[in-house]
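A quick write-up on the structure given underneath.
Here the complex is missing a single protein chain, while all its other protein chains stay put.
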Amino acid sequence: MDILNAFVALLNYVMIPATAYGAQLALGALGVTLVYGILRFSNFAHGDTMAFGTAMVILATWGLQALGVSAGPLPTALLALPLGIAATALLVLGTDRTVYRFYRREKAAPVVMVMVSVGVMFVMNGLTRFVIGVDEIRFDDGVRFLISAREFKQATGLSEGLALRGTQVLTVVTAGLMVWALFWFLNHTRTGKSMRAYSDNEDLALLSGIDPERVVAVTWIIAAALATTAGTLYGLDKAFKAFNYFHLLLPIFAASIVGGLGNPLGAIAGGFLIAYSEVSITYAFKKVLGYLAPEGWEPEGLVQLLSTEYKFAVSFAILVVVLLFRPTGIFKGKSV
Amino acid sequence: MAEPYLLAEGMTGGYGAADILHGCTLKVEKGQIAVIVGPNGAGKSTAMKAVFGMLKLRGGHVRLGGRDITRLSPQERVAQGMAFVPQTHNVFPSMSVEENLEMGAFLRQDDFRPTIEQVYDLFPVLRDKRNQPAGELSGGQRQQVAVGRALMTQPQLLMLDEPTAGVSPIVMDELFDRIIEVARTGISILMVEQNARQALEIADIGYVLVQGANRYTDTGAALLADPEVRRTFLGG
């Protein structure tokens, strides 16, 4: 029995990566859920909005690096983030003006809006590929490890190492700040409150003199900020590849539905639930159990519930269970 | 006599091809309570929506405080001093009572704290529940939030679409008392009611609509006393 080493291994391979991934999913799901709450459709283009935003951040990062600007121990991408957000916000506002607004005025059915968002997805995907190509890009610089496995082993004398990457801490901190700022905005500002009012009861919001176009525009700007930040953090933590962001769509949708579509708090909880399930179900527990099991009883196999190729199946299974038993989500979302 | 505060004359129109209103006329003086009653499908709510601009009129006009507002959108009419409380879905359910009232004052640039205090004075129970989500309140309390939200724009004309639908008789009496209080502050009230007898008791003027046209118009008391009205519309 070696509880300490088992715990360190669990922390290192499951909890830290899942927390960082959960924060990325939560930011993505927040964007989906906000757009759903205000515009009332599931935005299939959200994954590609993330990809486009990240591509913009990467371009700005390269620009800053070329100018010799750096953020010291932090990744340069953090300095580039506002530029990326601005560019993405312009793109989605332009998309809203040229594409979505027409259907909003027509009061088109949600499923038509979803279809339209598929078209937007195509265009954004093409745009991203056009701008930055399809290759895998790593753009993290600054301090790589806050705690390296070797130092940890030396300092503690444990046989199991613990590595904490700078991007993981950065992800959680940035996501925390974003979420705090978003909730402060929604609960304490006039514009934020008007967004909640519009999401609650569109007709009454109109009667109260709330300008729907303004609410929609602010929503898109926030969604762009969330998408760009989520995409950048994901890219820093792993790597940027345009097509990966399309695949993030499923866990992000699952997270927002599990939490209750239209409910921001639910989106965060859903993001972490999906991330923890995905990582722990696809993690091989051989090592952890090896520390815990008595001498001679160590497991022979990998003790992995599902191979990593099936991580989408985890999001999907959770989604199906929620749809079957509680279609409005764990926290009550908008109508079924 | 001067022109009444609200003058909606000869309103004709409907949602689709067929008209629902046929030359309907409504007048409300300052501080008066006007009640629209009538059988189902008489166009009561439609008449009110027409006054508020939620229905395109083919004929007639609406004047408020001497100004023609026939062409204005509902939002613009709010700015002109009208407020409307829909029959259902009339609160922001996930927002607190106080936030509901703030949203009512969305267009106001001045300090609206005193108005919130006035609403709390009018409906003391709302003061106690100010931080509760409106969706968690009882039906009667929710109606109070809805009326309170409408009062936040400091309207000159408050329009209520069946404010007592689905609440108990005790709550209904209480709500009517509050509406009288509101009218005493000089605000004109126009409301549609199913509970015709009780509503006519507090009405300064009553309109009985049948098939989108005025059938009887008189003071509330006079209508209650009219044997013809009693027999046909108030169930004896």
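Residue numbering begins at 1 within each chain, and the chains themselves are lettered A and B in the order written.
The working rule: a contact is a pair of C-beta atoms (placed from the backbone, for glycine too) under 8 Å apart; a residue touches a chain by one contact, two chains touch by 3 or more.
Definition applied: contacts and distances are computed from a predicted model.
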Chain left out of the displayed complex - its UniProt protein name, from "ATP synthase subunit a", "Cytochrome bc1 complex cytochrome c subunit", "Oxidoreductase probably involved in sulfite reduction" or "Amino acid/amide ABC transporter membrane protein 2, HAAT family": "Amino acid/amide ABC transporter membrane protein 2, HAAT family"
Interface partners of the hidden chain - shown chains only, full complex considered: A
Which residue of A:Asn5, A:Thr19, A:Ser42 or A:Asn263 touches the chain not shown here: A:Ser42
Residue of A:Gly94, A:Gly133 or A:Gly176 touching the missing chain in the full complex: A:Gly133
Among A:Leu30, A:Ile58, A:Leu182 or A:Ile257, the residue in touch with the chain that has been omitted: A:Ile257
Residue of A:Asn12, A:Thr33 or A:Asn125 touching the missing chain in the full complex: A:Asn125
Absent-chain interface as seen on chain A, which is shown: 41-42, 44, 99, 102, 109-112, 114-116, 118-127, 129-130, 133-134, 246-247, 249-250, 253-254, 257, 301, 305, 307, 309-310, 312-313, 315-316, 319-320, 323-324, 327, 335-336
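Just so we're on the same page, only the chains that are shown with their structure count from here on.
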Distance from chain B to chain A - Cα centre to Cα centre, in angstrom: 47
Chain B-facing residues of chain A, complex: 190, 193-194, 196-197, 199-201, 203-210
Touch list for chain B against partner chain A, complex: 74-75, 78-79, 84, 86, 89-95, 99, 102-104, 106-107, 149, 153
